[in-house]
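We show some of the complex, not the whole, and keep each chain where it was.
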Amino acid sequence: MTEVVHMIDSEVFMAFSTYATIVILKMMLMGPITSYHRLTKKVFSNMEDTALGGPAEDRKKMIRADPDVERVRRCHQNDLENIIPFVVIGLLYALTGPDLSIALLHFRLFVGSRCFHTVAYLLPLPQPSRALAWMVGMVTTFSMAYRVLTTALFL
Amino acid sequence: MTEVVHMIDSEVFMAFSTYATIVILKMMLMGPITSYHRLTKKVFSNMEDTALGGPAEDRKKMIRADPDVERVRRCHQNDLENIIPFVVIGLLYALTGPDLSIALLHFRLFVGSRCFHTVAYLLPLPQPSRALAWMVGMVTTFSMAYRVLTTALFL
(Lines give C-alpha, C1' and ligand atoms only; values in the text may rest on other atoms or scores of the structure.)
Protein backbone atom coordinates (compact mmCIF):
# COMPACT_ATOMS: atom_id res chain seq x y z
CA MET A 1 0.00 0.00 0.00
CA THR A 2 2.95 2.32 -0.62
CA GLU A 3 2.42 5.36 -2.80
CA VAL A 4 -1.30 5.04 -2.29
CA VAL A 5 -1.69 8.77 -2.68
CA HIS A 6 -0.91 8.60 -6.39
CA MET A 7 -3.50 5.86 -6.76
CA ILE A 8 -6.40 8.21 -6.05
CA ASP A 9 -5.52 10.15 -9.16
CA SER A 10 -5.40 7.02 -11.29
CA GLU A 11 -7.56 5.43 -13.95
CA VAL A 12 -8.44 2.63 -11.51
CA PHE A 13 -9.95 5.16 -9.10
CA MET A 14 -11.86 6.85 -11.91
CA ALA A 15 -13.17 3.43 -13.01
CA PHE A 16 -14.20 2.67 -9.43
CA SER A 17 -15.98 6.03 -9.15
CA THR A 18 -17.90 5.33 -12.36
CA TYR A 19 -19.00 1.78 -11.54
CA ALA A 20 -19.73 2.51 -7.86
CA THR A 21 -21.95 5.44 -8.89
CA ILE A 22 -23.77 3.33 -11.51
CA VAL A 23 -24.50 0.48 -9.10
CA ILE A 24 -25.57 2.88 -6.31
CA LEU A 25 -27.96 4.61 -8.76
CA LYS A 26 -29.35 1.17 -9.67
CA MET A 27 -29.93 0.53 -5.95
CA MET A 28 -31.62 3.92 -5.51
CA LEU A 29 -34.00 3.06 -8.39
CA MET A 30 -35.64 0.47 -6.10
CA GLY A 31 -37.13 3.33 -4.05
CA PRO A 32 -39.17 4.86 -6.89
CA ILE A 33 -40.21 1.36 -8.07
CA THR A 34 -41.58 0.66 -4.59
CA SER A 35 -43.41 4.01 -4.62
CA TYR A 36 -44.84 3.23 -8.07
CA HIS A 37 -46.36 -0.05 -6.84
CA ARG A 38 -47.61 1.60 -3.62
CA LEU A 39 -49.34 4.43 -5.50
CA THR A 40 -50.81 2.40 -8.39
CA LYS A 41 -52.02 -0.46 -6.17
CA LYS A 42 -52.86 1.81 -3.20
CA VAL A 43 -50.83 -0.19 -0.68
CA PHE A 44 -49.28 1.71 2.22
CA SER A 45 -47.55 1.16 5.55
CA ASN A 46 -48.50 4.43 7.26
CA MET A 47 -51.97 5.85 7.87
CA GLU A 48 -50.90 9.35 6.75
CA ASP A 49 -49.67 7.93 3.40
CA THR A 50 -53.16 6.78 2.42
CA ALA A 51 -53.89 10.44 1.53
CA LEU A 52 -51.56 9.87 -1.46
CA GLY A 53 -53.88 7.10 -2.67
CA GLY A 54 -56.60 9.59 -3.44
CA PRO A 55 -60.09 9.77 -1.91
CA ALA A 56 -61.34 6.48 -0.57
CA GLU A 57 -64.16 5.25 1.59
CA ASP A 58 -62.11 2.98 3.77
CA ARG A 59 -58.52 4.11 4.20
CA LYS A 60 -57.66 1.37 6.66
CA LYS A 61 -57.91 -1.14 3.82
CA MET A 62 -54.92 0.54 2.16
CA ILE A 63 -52.71 -0.49 5.10
CA ARG A 64 -51.69 -3.94 3.93
CA ALA A 65 -48.88 -6.01 2.46
CA ASP A 66 -48.79 -6.56 -1.29
CA PRO A 67 -46.73 -9.30 -3.03
CA ASP A 68 -45.30 -6.90 -5.66
CA VAL A 69 -44.31 -4.28 -3.08
CA GLU A 70 -42.72 -6.91 -0.83
CA ARG A 71 -40.78 -8.37 -3.78
CA VAL A 72 -39.25 -4.99 -4.66
CA ARG A 73 -38.45 -4.39 -1.00
CA ARG A 74 -36.66 -7.75 -0.70
CA CYS A 75 -34.67 -6.88 -3.83
CA HIS A 76 -33.79 -3.48 -2.32
CA GLN A 77 -32.72 -5.14 0.93
CA ASN A 78 -30.51 -7.61 -0.95
CA ASP A 79 -28.94 -4.65 -2.75
CA LEU A 80 -28.14 -2.97 0.57
CA GLU A 81 -26.60 -6.20 1.88
CA ASN A 82 -24.39 -6.70 -1.19
CA ILE A 83 -23.76 -3.39 -2.97
CA ILE A 84 -22.58 -1.51 0.13
CA PRO A 85 -19.88 -4.11 0.93
CA PHE A 86 -18.78 -3.86 -2.73
CA VAL A 87 -18.50 -0.07 -2.50
CA VAL A 88 -16.50 -0.13 0.75
CA ILE A 89 -14.15 -2.96 -0.23
CA GLY A 90 -13.93 -1.67 -3.83
CA LEU A 91 -12.76 1.75 -2.59
CA LEU A 92 -10.01 0.20 -0.47
CA TYR A 93 -9.16 -2.18 -3.34
CA ALA A 94 -8.81 0.73 -5.79
CA LEU A 95 -6.30 2.29 -3.37
CA THR A 96 -4.08 -0.82 -3.38
CA GLY A 97 -3.05 -0.03 -6.95
CA PRO A 98 -4.28 -3.10 -8.86
CA ASP A 99 -3.82 -3.54 -12.64
CA LEU A 100 -6.45 -1.54 -14.51
CA SER A 101 -7.61 -4.53 -16.57
CA ILE A 102 -8.06 -6.76 -13.49
CA ALA A 103 -9.83 -3.98 -11.58
CA LEU A 104 -12.18 -3.36 -14.54
CA LEU A 105 -12.93 -7.10 -14.67
CA HIS A 106 -13.97 -7.02 -11.01
CA PHE A 107 -16.06 -3.84 -11.31
CA ARG A 108 -17.81 -4.96 -14.52
CA LEU A 109 -18.53 -8.46 -13.23
CA PHE A 110 -20.04 -7.08 -10.04
CA VAL A 111 -22.16 -4.37 -11.65
CA GLY A 112 -23.31 -6.76 -14.40
CA SER A 113 -24.22 -9.49 -11.90
CA ARG A 114 -26.24 -7.06 -9.75
CA CYS A 115 -28.15 -5.65 -12.74
CA PHE A 116 -28.98 -9.21 -13.80
CA HIS A 117 -29.91 -10.01 -10.17
CA THR A 118 -32.48 -7.20 -10.18
CA VAL A 119 -34.00 -8.36 -13.48
CA ALA A 120 -34.08 -11.96 -12.21
CA TYR A 121 -35.75 -10.84 -8.97
CA LEU A 122 -38.39 -8.52 -10.41
CA LEU A 123 -39.60 -10.49 -13.47
CA PRO A 124 -38.99 -13.10 -11.83
CA LEU A 125 -36.71 -15.50 -13.74
CA PRO A 126 -36.66 -19.15 -12.62
CA GLN A 127 -34.02 -20.15 -10.11
CA PRO A 128 -31.05 -20.67 -9.92
CA SER A 129 -30.56 -17.57 -12.11
CA ARG A 130 -30.90 -15.14 -9.19
CA ALA A 131 -28.85 -17.34 -6.86
CA LEU A 132 -26.00 -17.45 -9.42
CA ALA A 133 -26.08 -13.68 -9.94
CA TRP A 134 -25.86 -13.21 -6.16
CA MET A 135 -22.95 -15.65 -5.96
CA VAL A 136 -20.96 -13.91 -8.73
CA GLY A 137 -21.31 -10.63 -6.81
CA MET A 138 -20.17 -12.27 -3.56
CA VAL A 139 -17.12 -13.93 -5.18
CA THR A 140 -16.09 -10.66 -6.87
CA THR A 141 -16.24 -8.81 -3.55
CA PHE A 142 -14.35 -11.59 -1.72
CA SER A 143 -11.63 -11.48 -4.40
CA MET A 144 -11.15 -7.73 -3.87
CA ALA A 145 -11.20 -8.18 -0.08
CA TYR A 146 -8.44 -10.79 -0.42
CA ARG A 147 -6.21 -8.28 -2.22
CA VAL A 148 -6.95 -5.57 0.35
CA LEU A 149 -6.06 -7.88 3.24
CA THR A 150 -2.87 -9.24 1.63
CA THR A 151 -1.75 -5.70 0.70
CA ALA A 152 -2.76 -3.72 3.76
CA LEU A 153 -2.85 -6.28 6.55
CA PHE A 154 -2.15 -4.44 9.79
CA LEU A 155 -3.66 -6.02 12.90
CA MET B 1 -10.65 14.27 -11.96
CA THR B 2 -7.10 15.51 -12.37
CA GLU B 3 -5.27 16.70 -9.29
CA VAL B 4 -7.74 14.85 -7.12
CA VAL B 5 -5.09 14.36 -4.47
CA HIS B 6 -5.14 18.02 -3.58
CA MET B 7 -8.91 17.88 -3.26
CA ILE B 8 -8.80 15.64 -0.18
CA ASP B 9 -7.05 18.42 1.68
CA SER B 10 -9.65 20.98 0.64
CA GLU B 11 -12.48 22.82 2.30
CA VAL B 12 -14.97 20.83 0.21
CA PHE B 13 -13.67 17.59 1.72
CA MET B 14 -13.83 19.05 5.23
CA ALA B 15 -17.40 20.19 4.55
CA PHE B 16 -18.26 16.71 3.29
CA SER B 17 -16.71 15.11 6.39
CA THR B 18 -18.77 17.37 8.64
CA TYR B 19 -22.15 16.88 6.94
CA ALA B 20 -21.63 13.16 6.30
CA THR B 21 -20.83 12.64 9.99
CA ILE B 22 -23.87 14.68 11.09
CA VAL B 23 -26.29 12.78 8.88
CA ILE B 24 -24.80 9.40 9.85
CA LEU B 25 -25.17 10.33 13.54
CA LYS B 26 -28.80 11.26 12.83
CA MET B 27 -29.28 7.81 11.27
CA MET B 28 -27.63 6.10 14.26
CA LEU B 29 -30.07 7.92 16.58
CA MET B 30 -32.87 5.72 15.18
CA GLY B 31 -31.35 2.73 17.02
CA PRO B 32 -31.70 4.20 20.54
CA ILE B 33 -35.20 5.53 19.68
CA THR B 34 -36.22 1.99 18.70
CA SER B 35 -34.75 0.66 21.96
CA TYR B 36 -36.58 3.35 23.94
CA HIS B 37 -39.95 2.28 22.51
CA ARG B 38 -39.12 -1.42 22.97
CA LEU B 39 -38.17 -0.95 26.63
CA THR B 40 -40.95 1.46 27.65
CA LYS B 41 -43.70 -0.46 25.84
CA LYS B 42 -42.13 -3.90 26.50
CA VAL B 43 -42.19 -4.99 22.87
CA PHE B 44 -39.45 -7.36 21.70
CA SER B 45 -38.49 -9.58 18.78
CA ASN B 46 -36.34 -12.10 20.66
CA MET B 47 -37.31 -14.28 23.61
CA GLU B 48 -34.04 -13.51 25.45
CA ASP B 49 -34.73 -9.75 25.17
CA THR B 50 -37.87 -10.01 27.30
CA ALA B 51 -35.56 -10.19 30.33
CA LEU B 52 -34.87 -6.49 29.67
CA GLY B 53 -38.60 -5.78 30.13
CA GLY B 54 -38.40 -6.63 33.80
CA PRO B 55 -40.25 -9.38 35.63
CA ALA B 56 -43.50 -10.42 33.96
CA GLU B 57 -45.99 -13.20 34.25
CA ASP B 58 -46.25 -13.96 30.55
CA ARG B 59 -43.09 -13.19 28.59
CA LYS B 60 -44.44 -14.56 25.34
CA LYS B 61 -46.85 -11.63 25.20
CA MET B 62 -43.86 -9.28 24.87
CA ILE B 63 -42.98 -10.86 21.49
CA ARG B 64 -45.17 -8.75 19.26
CA ALA B 65 -45.21 -5.93 16.73
CA ASP B 66 -45.97 -2.40 17.93
CA PRO B 67 -46.99 0.49 15.63
CA ASP B 68 -44.52 2.94 17.21
CA VAL B 69 -41.60 0.53 17.00
CA GLU B 70 -42.44 -0.37 13.39
CA ARG B 71 -42.69 3.31 12.45
CA VAL B 72 -39.19 4.07 13.80
CA ARG B 73 -37.87 0.96 12.04
CA ARG B 74 -39.34 2.04 8.70
CA CYS B 75 -37.77 5.47 9.18
CA HIS B 76 -34.42 3.82 9.98
CA GLN B 77 -34.72 1.62 6.87
CA ASN B 78 -35.48 4.65 4.69
CA ASP B 79 -32.38 6.33 6.14
CA LEU B 80 -30.24 3.33 5.19
CA GLU B 81 -31.68 3.38 1.67
CA ASN B 82 -31.02 7.10 1.17
CA ILE B 83 -28.24 8.31 3.46
CA ILE B 84 -25.72 5.62 2.47
CA PRO B 85 -26.01 6.47 -1.27
CA PHE B 86 -25.50 10.13 -0.32
CA VAL B 87 -22.35 9.32 1.65
CA VAL B 88 -20.82 7.20 -1.13
CA ILE B 89 -21.69 9.53 -4.00
CA GLY B 90 -20.92 12.61 -1.87
CA LEU B 91 -17.40 11.31 -1.14
CA LEU B 92 -16.69 10.78 -4.86
CA TYR B 93 -18.33 14.14 -5.63
CA ALA B 94 -16.09 15.93 -3.10
CA LEU B 95 -13.07 14.43 -4.91
CA THR B 96 -14.14 15.91 -8.27
CA GLY B 97 -13.26 19.37 -6.98
CA PRO B 98 -16.59 21.21 -7.14
CA ASP B 99 -17.05 24.85 -6.13
CA LEU B 100 -17.29 25.13 -2.35
CA SER B 101 -20.55 27.09 -2.47
CA ILE B 102 -22.25 24.59 -4.80
CA ALA B 103 -20.97 21.65 -2.74
CA LEU B 104 -22.24 23.24 0.48
CA LEU B 105 -25.63 23.79 -1.17
CA HIS B 106 -25.84 20.06 -1.97
CA PHE B 107 -24.70 18.92 1.48
CA ARG B 108 -26.98 21.33 3.37
CA LEU B 109 -30.01 20.55 1.23
CA PHE B 110 -29.53 16.83 1.72
CA VAL B 111 -28.90 16.93 5.47
CA GLY B 112 -31.75 19.40 5.98
CA SER B 113 -34.18 17.33 3.93
CA ARG B 114 -33.31 14.14 5.85
CA CYS B 115 -33.71 15.81 9.25
CA PHE B 116 -37.11 17.11 8.15
CA HIS B 117 -37.92 13.64 6.77
CA THR B 118 -37.32 12.11 10.20
CA VAL B 119 -39.50 14.69 11.95
CA ALA B 120 -42.23 14.21 9.31
CA TYR B 121 -42.05 10.42 9.74
CA LEU B 122 -42.01 10.24 13.54
CA LEU B 123 -44.61 12.88 14.49
CA PRO B 124 -46.09 12.17 11.82
CA LEU B 125 -46.77 15.24 9.67
CA PRO B 126 -49.48 14.95 6.99
CA GLN B 127 -48.37 13.92 3.52
CA PRO B 128 -46.94 15.01 1.10
CA SER B 129 -44.42 16.58 3.54
CA ARG B 130 -42.44 13.36 3.98
CA ALA B 131 -42.65 12.49 0.28
CA LEU B 132 -41.26 15.92 -0.64
CA ALA B 133 -38.40 15.63 1.88
CA TRP B 134 -37.51 12.22 0.40
CA MET B 135 -37.61 13.66 -3.12
CA VAL B 136 -35.31 16.60 -2.26
CA GLY B 137 -32.76 14.11 -0.89
CA MET B 138 -33.01 11.95 -4.03
CA VAL B 139 -32.58 14.91 -6.40
CA THR B 140 -29.57 16.21 -4.44
CA THR B 141 -27.88 12.81 -4.65
CA PHE B 142 -28.69 12.45 -8.37
CA SER B 143 -27.21 15.91 -9.01
CA MET B 144 -23.93 14.89 -7.33
CA ALA B 145 -23.93 11.56 -9.19
CA TYR B 146 -24.31 13.45 -12.48
CA ARG B 147 -21.16 15.45 -11.75
CA VAL B 148 -19.21 12.34 -10.72
CA LEU B 149 -20.18 10.53 -13.93
CA THR B 150 -19.45 13.49 -16.22
CA THR B 151 -16.10 14.11 -14.49
CA ALA B 152 -14.83 10.59 -13.93
CA LEU B 153 -16.62 8.51 -16.57
CA PHE B 154 -14.41 5.50 -17.34
CA LEU B 155 -16.25 2.41 -18.57
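Assorted remarks:
Labels for the chains are A and B, by order of writing; each one numbers its residues from 1.
Keep this in mind: a contact is a pair of C-beta atoms (placed from the backbone, for glycine too) under 8 Å apart; a residue touches a chain by one contact, two chains touch by 3 or more.
No experiment lies behind these values; they were computed from the predicted model shown.
Displayed in place are 2 chains, all sharing one sequence; the entire complex defined by the structure file totals 3 copies.
Keep this in mind: only the chains that are shown with their structure count from here on.
Computed centre separation for the pair chain A/chain B is 17 angstrom, with centres defined by C-alpha atoms. Across the complex, chain B is touched by residues 5-6, 8-9, 11, 13-15, 17-18, 20-22, 24-25, 27-28, 30-32, 45-46, 48-49, 51-52, 76, 80, 84, 87 of chain A.
Those residues of chain B whose C-beta lies close enough to touch chain A in the complex are 1-5, 8, 70-71, 74, 80-82, 84-85, 88-89, 92, 95, 121, 124-128, 130-131, 134, 138, 141-142, 145, 148-149, 152-155.
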